[in-house]
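The complex appears here minus one protein chain, its other protein chains still in place.
In order of appearance the chains are A and B, and numbering begins at 1 in each one.
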Amino acid sequence: MQELLQYFFSGITNGAIYAVIAIGFSMLYNSTELINFAHGEFVMLGSMCMITFVGVMHLPLMPAIILAIACVTAAGLLFERLAIRTVKHPEHIVLIIITVGASIFLRGAGMIIWGKDAFSIPPFSSHPPLDIHGAKLLAQSIWIIAIFLLTSIGLQLFYKKTLTGKAMEANAISKRAAWIVGIPSRLMVTLAFGLSAAMGGVAGVIISPVTMCSYDMGTMIGLKGFCAAMLGGLGSLWGALIGGFLLGILEAFGVGFVSSGLKDATAFLLLLFILYVRPGGIISSVDVKRF
Amino acid sequence: MTRNRIPFAVLALIIASAGWFIDNLYYIQILTFIGLNTLLALGLNMLMGYAGQISLGHSAFYGIGAYGTAILTVHWHLSPWLALPVTITAAMLVACIVGIPTLRLSGYYLGMGTLGFGMIVNILFREWASVTGGASGFVGIPPLELGTVSFSSTRNYFYLVWGFVIVSFIICHRIINSRVGRALRAIHDGEKAAAAVGVDTSKLKLQVFVLSAIFSALAGFLYAHMVLFISPESFNFIASIRIVTMVVIGGMASVWGSLLGASVLTLLPEWLHAFSEFEMVIYGLILMIIMIFLPRGLTRGLLDIYERAVKKHDR
Partner (left out) sequence: MLTITTCHPLKRIITLVVACLIITSPALAESGKAPYKIGGIFAVTGPSSMLGDPEKKSMELAVEQINKAGGVDGHMLEAIIYDTEGDPSKTVMGASKLINKDNVMAIVGPSLTPTTLAVMPMIQKAKMPFISCAAGNKIVQPVDPWVFKTAQSDIMAVATIYGNFKAKNIKKISIITVANAFGESGKEQLRAQAPSFGLTILKEETFGATDTDMTAQITKIRQDNPEAIVCWGTNPGPAVIAKNIQQLGLNIPLYQSHGVASPKFIELAGSAAEGVMLPTGKILVAGLLPDTDPQKKVLTAYMADYKNKFNTPVSGFGGYAYDAVNILAAAMKGSNGDKEKIRAGIENTKGHVGISGIFNFSPTDHNGLGQDAFVMVKIVNGKWELMK
């Protein structure tokens, strides 16, 4: 029982992180039908900015978090403006390779700026772990889940209640129809890019105290997030959420009951299974599109 | 028909003279690596460029080729020349088993399906240590020999690899210019339309998938017997992405694009060594710039520039 609970705690902590990353993927896909392979690098940027602001400049926590997310958002907007919008023929495969190029570029830039070493910062608060039936729930895990909940509720409100959010959703459903009713589609795409990068930043910020951050941390975690987005159903906010938690929890239980060596394999086997059985993901909201 | 053969003859001639004139074995080795990468890119180009199906897990087949022959020749003491057909058959079987459910998907879902497959195969290479040698890698793969000719010499191996490349080029060229090739292009342009005019799309897609698996496995076989050591990192997700990049940078739906893409992506890191710390940044930038300004790949892009220049000149 104690073990089960501990696996579960480990699972939801990782799951929340995967979910935040998956939301970033989904949001961008919704508006642009683009998968950003550099998304994992935005997570890395978020973490490394936190290291700089907290570890080096000793800023208080809240300003550091906001600044870090702002930096990543700025990087995302810059990337959209300089690389994505300048493409002459925005075919999917071309855009994918551009994002792959961007991920290599960002990794290289991260290496130059922060060096090759790993860094770590203390947890957001120094409360001792909660003891629940012998299983430990870390203070940082509570932070992660709380920030995750805040972000997703915030997003939900943004999409459903604000005009801009509704405009973005309309633009995602049909660009042309949105254009006809006067929604500036280009602006919406830029906004989606910024928001998606911000999500990457959030993920980076919340994991920076949990793990060790280095310039090459983004690739695998980005892939896992992508996996989660696919599991839940690409383009769906709720899908990303479910996919993230499902992936995190299954991974933890996979380690506990199968083998830690095959931990990553559990994630991908699950992915293949879902793709074969229910290609649209658990919540299939959009048509399965081809290149 | 004869005119179509000219480029291949020219290529063969260039290869032969390169092998003859280039003294420095380092350059021969680079050219051999280009040959291997060309095989990989060519296989994937048939799938991506002609049939319009993406695969983000092609290094799995590359790995199956390499590990297949390693296991057969070292553990089972088979001759490499016997191991080759066995390995390729294995790759074909795997391609069939994976391809049937996976190719029903499309777009990002197909990409993700193949990516997942590639990851699982890579984890298998790493975790099945008793057979594959695990993360430390597989040592002691024998060099190739054919009668009295030993391919442990760098130069002979260069000829061998490029021999395979040229044969593969001709095979691909034949396929593209046949009825099958036209059907493939029809799938690329519109799968439903192709099906409507009587193309058995799912069968054809599977066949191309298997074909590209064969090329990748062949490249893996050649890689294993050249380096004589293999480890899982050579066949990971990054390797798969690199093959995709070669295809796209070189130019989709062009056999020569595969050659160009493979050459650029093999040589680029070698040149960038001089920039040491900045290597990754520059590499990423170059990838982005090529795709932004020549989105149809280098082959088409350079040809366009050339044609525009000629037109201007004519005026």
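In this text, contacts are C-beta pairs under 8 Å (C-beta built on N, C-alpha and C of every residue); 3 or more make two chains touch, one makes a residue touch a chain.
All figures in this text were calculated on a predicted structure; none of them were measured in a lab.
Asks: Per the definition of touch given earlier, which of A:118, A:155, A:170 or A:282 contacts the omitted chain?
Replies: Only one of A:118, A:155, A:170 or A:282 touches the chain omitted from view, namely A:118.
Asks: Quick one: which of A:171, A:214 or A:236 touches the chain that's been left out?
Replies: A:214
Asks: I need the residue numbers on chain B that touch the omitted chain, in ascending order.
Replies: 3-4, 6-7, 10-11, 14, 18, 24-27, 29-31, 33-34, 126-127, 129, 134-137, 139, 143, 152, 154, 223, 227-231, 233-234, 256, 259-260, 263, 267, 269-271, 273-274, 276-277, 279-280, 298-299, 302-303, 306
Asks: If the missing chain were put back, which residues of chain A would it touch?
Replies: Touch set of chain A with respect to the missing chain: 3, 6-7, 9-11, 13-14, 17, 111, 116-120, 122, 129, 136, 138, 207, 210-212, 214, 216-217, 219-221, 251-253, 255-256, 260-261, 263-264.
Criterion: only the chains that are shown with their structure count from here on.
Asks: With touch defined as at the start, can you tell me which chain B residues reach chain A in the complex?
Replies: The touching residues are 48, 52, 54, 101-102, 104-113, 115-117, 119-120, 123-124, 126-127, 191, 237-238, 241, 244-245, 248-249, 252, 277-288, 291-293, 295-296.
Asks: Quick one: in the complex, what on chain A touches chain B?
Replies: Result: residues 29, 35, 37, 83, 86-89, 91-94, 96-98, 100-109, 111-112, 219, 223, 226-227, 230, 234, 259, 261-262, 264-265, 268-269, 271-272, 275-276, 279-280, 288-291 of chain A touch chain B.
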